[in-house]
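What follows is a single structure, written as structure tokens, with notes after it.
The complex is shown incomplete by one protein chain, all other protein chains being positioned as in the whole.
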Amino acid sequence: MTDASGDLKRPVSRRSALASVLQPGRYGAVRPGDPGVRLAERHPLSMVQIEARDDGLAALLDQAEEILGVRPPMTFGGTAGDGQPRILWSGPRRWLVVEPHGRDLFQTLRPGLTAPETAVVDLSSGRSAFRLSGLNARDVLAKGTSIDTHPDKLGSNRVAMTSLFHISVLIDCREANATVPIYDLYAARGYAVALWESLTDAAAEYGYAVDG
Amino acid sequence: MMGLFTRTAPDQAFRLPKGGAIDRHAPLPFTFDGKPYVGYEGDTLASALVANGVRLVGRSFKYHRPRGIYSAGPEEPNALVGLRSGGRQEPNTRATVIELFSGLEARSQNAWPSLALDVMGLNDIASPVLVAGFYYKTFMGFPGWHFWEERIRKAAGMGSAVHIADPDVYDKMAAHCDVLIVGGGPAGLAAALTAGRAGARVILVDESDAPGGRLRSERETLDGEAATDWVAQTVAELASLPNVRLLTRTTAFGYYDGNTVGAVERLGDHLPVPAPHTARQRMWTIRARRVVIAAGATERPLVFDGNDKPGVMMAGAVRTYLNRFAAKPGQRAVVFANNDDGYRTALDMAAAGMDVRGVFDTRRRTGGAWRDKAEAAGIECRPGMAVVRTHGYLDLVGVDIAPLAEDGQTLSGDPSFISCDLVATSGGWSPNVHLHCHAGGRPVYDDAVAGFVPGTSRQAETSVGAARGRFSTTDALSDGAAAARDALEALGMAPASVDLPATEELGVSPIQAIWRVPTIGGRKGRRFVDLQDDVTASDIELAHREGYVSVEHLKRYTTLGMGTDQGKTSNMNGHAILAEERGQPIGEVGTTMFRPPYTPVPMGVLAGREQGAHLAPTRRSAMHDWHAENGAVFVEAGHWLRPQYYLKPGEKKSKRAMDRAIEEETLAVRSAVGMVDVSTLGKIDLQGPDTAEFLNRLYINGWKTLAVGKARYGIMLREDGIVFDDGTTSRLGEHHYLMTTTTAQAGRIMAHLEEYLQIHWPELKVSATSVTEQWAAMALSGPRARDVLAAAVEGADMSNEALPFMGVVEAEVAGCPVRIFRISFSGELAYEINTPADYGTDVWEALMDAGRDHGIRPYGTEALSILRIEKGHVAGPELDGRTTAADLGLGRMVSSKKPFIGSDWLGVEGRADENRPSLVGLTPVDGRTRIKAGAILVEADHKDGPTPIPKAGWVSSSAYLSPHVGQPIALGMLTGGKARLGETVWALFPLRNQAVEVRVVDPIFIDPDGSRLHD
Amino acid sequence: MLIITCPYCGPRDHSEFTYVGDAARTRPALGADTGDVFDWVYLRDNPRGRHLEYWQHSAGCRAFVKVLRDTATHEVLAVGLPEDTLNPTEDGAAS
Partner (left out) sequence: MAGPPSAPSGWDMSDYSIFSLLRQALGGHKDWARAWRDPEPKPNYDVIIIGAGGHGLATAFYLAKLHNVGRIAVLEKGWLGGGNTGRNTTIVRSNYLLDENAPFYEKSLQLWEQLSDELNFNVMFSQRGVLNLAHSDGQMDAFARRGNSMRLNGIDAELLDREDVRRMVPYLDFSENARFPVYGGLLQPRGGTARHDAVAWGFARGADQLGVDIIQNCEVTGFVRDGDKITAVETSRGRIGCGKVGFAVAGHTGYLASKLGMRLPIESHVLQAFVTEPLKPLIDTVVTFGASHFYISQSDKGGLVLGGDLDFYNSYAQRGNLPTVEHVVSAGVSMIPSISRLRILRHWGGVMDMSMDGSPIIGKTPIDNLYFNCGWCYGGFKATPGSGWVFAHTIAEDAPHPLNAGLTLERFERGYTVDEGGKGPWPGHH
């Protein structure tokens, strides 16, 4: 039998874990000008984890690059690609391939990654993705995680896997140096509402906008 | 008494006409003990009380002695008040650190009926009996301790708290920096400037409302201008540097491992209520590469007879009130010191127009610039003299002074009386070594300072300025700058040039260490060492006499330094007196352990946001919203919110509604079909050529023969042979498996697998990924399950032949991809359907639609549990971390062909003991009475005692009514187990005085041959 | 805070990790005689001073890391991967 894929033969719309809580608008402290924080969900995305053991690594990198046109970064905490797809380092010899929902990413990858030591897992529904930006984005992170988010430590196009408000997350820094930093956050779907509540609660002090 | 009231004028009668860092255009009304007063912006509660001539502010812990304001900082032992009211009421707040705000309410503590006439003041008369440790020697016989304890508890304690929830919120922040500087006095500012200009990431914290430290309290100049001007310029520059973060009203309370410093920022305590959307306080966890401790020093009193009366005040505090707050602590002052601060203080008081009645200096041979300056100012300076007694009860009316003998141990002449309302006293300064000690440092005694100074550092920290006994501004400045340069060098950064301001300081002559001031005629007197806990010199002598000769015993026996001030003003004196008693050097006798926090920290801020509903995050399944809209009552399981049962539309929650719902849900499954959300089960995706071998090592049963498209039930043991978890694992592909775990153990099993793959068996080619969150899962069970599924499924044949028991297929439901596993927990024909979580609700709804004509019901964890009990399936209550596979009646699953985790223990005596209870089913002999879980199984002839009653086992799970069996049933663990089928034992529940005779039956109450599963 | 420098993620608070315990022991092969297994399951050197131990970076990359730490001072002396042999170094990185 073949492995099931997260993607569709027939179009059925995918439901966000945040459907019941995400309400576009401006909240929290009222400030002149832009709110200190902007929050949005990125959904639907295709997310597939690829992994290899040492002996299959070379093959995986070549085959993945061949299929995706982007080579998984070998540096720990590295990223590659601008989003079509974007490949995020997500642990030793492990990457998360992310792109907006469209082609069947899992089926695109699975057949081509042939080394017996290669594992391919569809996580499209398993993670919820948030975008956190704004002048005070870093302050919001500082309220929930212990890592150093200073641009010298978590720069543009670097990822960190850590815990945010006691929830395991992968933080993908899209833009560190601009006055308005941008972070993409990936967390387990079941925790999406809890994380959302913590993020908005922490952002209220700076005033925040929720984008639809 | 009179004194008190005449002096309490509500008009700031003790405010100096000019000067002070207060805003006279911003008057702030407040109340103390209900009486209205007015202070100014910039005041603390204490300075406002001083300005209003309020001298009696509290009562001491044990003797309830009248006490006044003693200090001007966090070390305050006396002036503790109850602040605010309602949910914001807080006891034991130090009046010396709380900033005045409009409408502030404060109350005195530990006094009844009033501060002036406190009946417990009688304790003072009984003081000869109530000496250190008296309570260890009595209250033993009739009527027993509980009787006395009730009274003693009421007398003890300090302020009162109320059980009203705190309306404020708290916040937390993580911070990282190159150099953390604790303290914003001259030393700290010099350090910050040096490190900041060099471009290092700097954080400067200061506990008060603004930096400056002692400079705010002294009449000093820097570069010829008022020192506070330099402070202002420096702060302005620091604020302009992007790499520098200035945190005022922020106390570094503890120094922990990894150069981590905890600090609390008070965002709202100087306001009537915190600003909207803002926390009251914020906890900072600061990870610094280098820490500079510029925490200053704390002045300590001289220990003389009656040194605790209202009107006796630390000399440095007197200067603070005069210079910073323009408030006069008294009119007619006597100064008593063993160091030059006495003269400095006298000069400031004279300059403020106070009547200074002499500086009494314990030092016989004194001289030096300060004394000359004082004499030049016409102040009477009396060397070799001491204040030996004070007069007045509720307030100070005068003192006796007398000449000291050379050694300072005895008096060499007769006392004479001086009338005064203020004694400014200084016994020297103790460097604030707290944080250095938290960081693992051990302080060492320094004779020149007459105090303990930091020893060798255990972490990347340096103390500077007064914090290491460098008491001059000149030294503080250079010390701070030097420490910053060292830090920069250690961090490989180039220092920037900083030219320090010029000081004009007089040289100081050496301090005389004098720890106990003799009393008149050697009378016992009342020489207080710890003012808050009422520990006197004679208490320390008594403790020594009784053998409590280690500083730590002394502390615990007398409670020296155990109050809210943690001995900031008392430890040094107390330990020195003990050293004198022991006849050993102070350094050898040592000091007690310093512990965090430096000053007390509210629990709310340590908890931050993680409290109440947010104590732990909750997890929601993909179908959560559907459950909520369809009457689900949720229960928490492993952080997941699971439907416990479903109420009818509009139905209210009640015991009856619950029982009815559970029964209907259970019956629906047995008679028709039901569906339950099982998304919470752990799911682990396993891929790689060695997966079957890995499973073989993890589970007690064999896996090599499992075919693709098949599922198998398995049991895992812990390394000690006890059952760890159970679940099914399915083979999806040649080298691809999906393992399921119980909800409770999902996380631990995942880590368990990772541990073996990464550490113990790295040679195995297997990768494991948790996919619990990727797949929504629902179990469809009941006689009609197949009909429902067949109606909804596309692309797969659901017939018994195509999809037999334990078969696995893939298909689509409502256009969504699904995996269908024919496995059953309920004992009915059942299927588990998995679909990517984003489609969970669509698939769930499609199946509910397909099931409508078949009478489908969603069911919750309660029905789920009854169903599995009827089927004799073990779960949490049986897997209690003490049972073996054999205990659970699963011994036959154990493979003898292979070793696996825990297999080595199977034969071991204690694990194989035939007296171990094992799984049985139980029914009430009378067919009616409920058998409660938690009941203990006892043989008939023991059931009536006597205790201890031998136990034969216990009831693990119970279904109060099995709709299927038609009576209460239960599962239990019983010695002898299934060998005893048909026998009866007793289920005792003494907690509810219940005893039920129960029959031992097979644990499988339904469909023993499993035909329902297979057909 | 014990700062553990994960070989993959860099310096992190110990609160991101799950403590596993004594790493000086090695698990006996499956089916070894019970003596060894008893040792492995129950007995510890429990030293006062240098202690080799495993932590899992459970909130991060999920790697199991080997840490050399002083149990008397809590000082982290070295960090590496399970297969590494650790010698204490200045910066606390594996050698």
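Labels for the chains are A, B and C, by order of writing; each one numbers its residues from 1.
Operating definition for what follows: a residue touches a chain if its C-beta (ideal position, glycine included) is under 8 Å from a C-beta of that chain, and two chains touch if they have at least 3 such contacts.
Bear in mind the structure is a predicted one, so any value in this text is a computation, not a measurement.
*Asks:* Quick one: which shown chains sit in contact with the chain that's not drawn?
*Replies:* B, C
*Asks:* So one chain is hidden, and I want to know which residue out of B:Pro91, B:Gly121, B:Gly316 or B:Gly782 touches that hidden chain in the complete assembly.
*Replies:* Residue touching the chain left out of view: B:Pro91.
*Asks:* Touch as defined at the start, partner being the missing chain; which of B:Arg712, B:Lys765, B:Arg911 or B:His964 qualifies?
*Replies:* Touches the omitted chain: B:Arg911.
*Asks:* Among B:Leu271, B:Leu542 or B:Val965, which one is in touch with the chain left out?
*Replies:* Touches the omitted chain: B:Leu542.
*Asks:* For the chain that's not shown, point to the residue among B:Asn307, B:Gln459, B:Gln566 or B:Ser621 touching it.
*Replies:* Within the whole complex, the residue contacting the unshown chain is B:Gln566.
*Asks:* Determine which one of B:Met750, B:Cys816, B:Ala933 or B:Ile1006 touches the chain that has been left out.
*Replies:* B:Ala933
*Asks:* Spell out, residue by residue, where the missing chain touches chain B.
*Replies:* 61, 88-92, 128-129, 131, 134-141, 145-146, 149, 152-154, 156-166, 168, 170, 254, 256-257, 260, 262, 283, 285, 524, 538, 542, 545-550, 552-553, 556-557, 559, 562-564, 566, 593, 595-597, 600-604, 606-608, 610-616, 618, 635-636, 718-722, 724, 876-877, 880-882, 905, 908-913, 932-936, 938, 947-949, 951, 954-955, 988-992
*Asks:* Which residue numbers on chain C touch the omitted chain?
*Replies:* Its contact residues with the unshown chain are 1-2, 13-15, 19, 21-22, 38-39, 41-48, 51, 53, 69, 71-74.
Everything below uses one rule, namely that only the chains that are shown with their structure count from here on.
*Asks:* Tally the contacting C-beta pairs at the A-B interface and at the B-C interface, and name the larger one.
*Replies:* Between the chain pairs A-B and B-C, A-B carries more contacts.
*Asks:* From the C-alpha centre of chain A to that of chain B, how far is it in Å?
*Replies:* About 33 Å, centre to centre.
*Asks:* Which integer distance in Å separates the CA centroid of chain B from that of chain C?
*Replies:* 27
*Asks:* Considering chain A alone, which of its residues make contact with at least two other chains?
*Replies:* 146-147
*Asks:* Where in chain B do residues touch two or more of the other chains?
*Replies:* Counting only residues that touch two or more other chains, chain B contributes 285, 287.
*Asks:* In the complex, go through chain B and note every residue touching chain C.
*Replies:* Of all residues in chain B, those touching chain C are 256-260, 285, 287, 440, 458, 697, 719-720, 751, 754-755, 758-760, 762, 899-901, 903-905, 908.
*Asks:* Taking the touch rule as given, give the residues of chain C at its contact with chain B in the complex, in rising order.
*Replies:* The touching residues are 1-3, 13, 18, 20, 27, 30-34, 37, 40-41, 54, 56, 58, 62-64, 73-76, 82-83.
*Asks:* Within their complex, state which residues of chain C touch chain A.
*Replies:* Going through chain C, the ones touching chain A are 1, 8-10, 12-13, 15-16, 58-63.
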